[in-house]
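Only one protein chain is missing from this complex, and each of the others stays in its spot.
Moving on, here comes chain A:
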Amino acid sequence: MPGRHRKTSPLKNPSKAYLAFGLEGSANKLGAGVVKHDKDGSTTVLSNVRHTYITPPGEGFLPRDTAKHHKEWALKVIQDAVEKASTTIEQLDCICYTKGPGMGAPLQSVALVARTLSLLYDKPLVGVNHCVGHIEMGRLITGAQNPVVLYVSGGNTQVIAYSRQRYRIFGETLDIAVGNCLDRFARVINLSNDPSPGYNIEQEAKKGKRMVQLPYTTKGMDVSLSGILTSVEAYTMDKRFKPDAVAAEVNDEDIITPADLCFSLQETIFAMLVEITERAMAHIGSKEVLVVGGVGCNERLQDMMGIMANERGGQVFATDERFCIDNGIMIAQAGLLSYRMGQETPLSESTCTQRFRTDEVHVAWRL
């Protein structure tokens, strides 16, 4: 570009060390954590505490019960997080909480806790977009500079790239989220929700061999998943479906086991995700890809993404469950970044919202 010069990052090294406290509770995970930004520009995770609301097999988590869970555990989780960070709430610089998107009731209960803390200890509040929290956490942990981001979780499925101080959404699901699709199928075949239905699908899929045919529904850079869920559910009504058969032990070609269905479901959905991510990479000419969100810790997805990135001469960045799955430090990290840019949420505006798009956030801290 003519007359082009590289600007320095708008985020200056702080004049003192900053401590931020993050509170997350947009879904069934209640998380709290403390993050520290040092004078030399380095970032340290001081604590990362999480408690998950786990429902019995066959059941999802309902907003009201989830909110109740968060209320019950809030004090314990906060105390743990502060103690593990060997600090006190007095020493914190700001309290960051999830403003949205997420389930209404759990969001409200966590925002209430954040407001109370803020008033009790006279600390500024910072409302954080959940998705931006994921992206910033992923960038921090992996050191990826400017990747195409695949954000896959129970509530969101998006392909995101950064441009002009916004995280722009290139592709997303047209109906349900990937995690939602996997979780609901886990319910259909009665898999445990502990530690998470997605994890159990992943383990089950490792035993599957037979690939059943499922719809492959990409539309440009978007995907549609609800039809696949219906279709894979239909296989459980199939005459060949044997709910009790263990795939590895049966060589009869003409049966379908739950493991086979998990395998087929993962292979199909993940292939679609990798494809739209690749499409986005090709479209904007990026070679880095970062996978974040709860489904992002699925190793099969990471593998497939790695193979794709390799074929393109690029690189994949992913994190493990500590940072992939919803947590408090991602909120603290994104919150502190915006706090250092002078963004604060006054008490009167410290609301939360179920609808909060990733591209609504002004990413002031990036070039």
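Quick note on the criterion: a residue touches a chain if its C-beta (ideal position, glycine included) is under 8 Å from a C-beta of that chain, and two chains touch if they have at least 3 such contacts; residues count from 1.
The criterion applied here is as follows: contacts and distances are computed from a predicted model.
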Chain not displayed: protein name in its UniProt record ("non-specific serine/threonine protein kinase", "Elongation factor 1 alpha-like protein", "E3 ubiquitin-protein transferase MAEA" or "Adrenodoxin, mitochondrial"): "non-specific serine/threonine protein kinase"
Selected residue (touches chain absent from view) among A:M211, A:A234 or A:L347: A:M211
Which of A:L119, A:A234 or A:A282 contacts the chain that the document leaves out: A:A282
Among A:G102, A:G138, A:G294 or A:G328, the residue in touch with the chain that has been omitted: A:G102
Touching the absent chain when the full complex is considered, from A:Q145, A:N190, A:Q203 or A:T230: A:Q145
Sole residue of A:I54, A:L112, A:I255 or A:A271 that reaches the chain not shown, by the stated touch rule: A:A271
Interface residues of chain A (partner: the chain not displayed): 1-7, 26-27, 100-103, 145-146, 148, 155-156, 161-165, 168-170, 172-175, 211, 216, 218-222, 267-268, 271, 274-275, 278-279, 281-287, 303-305, 307-308, 311-312, 354-358, 366-367
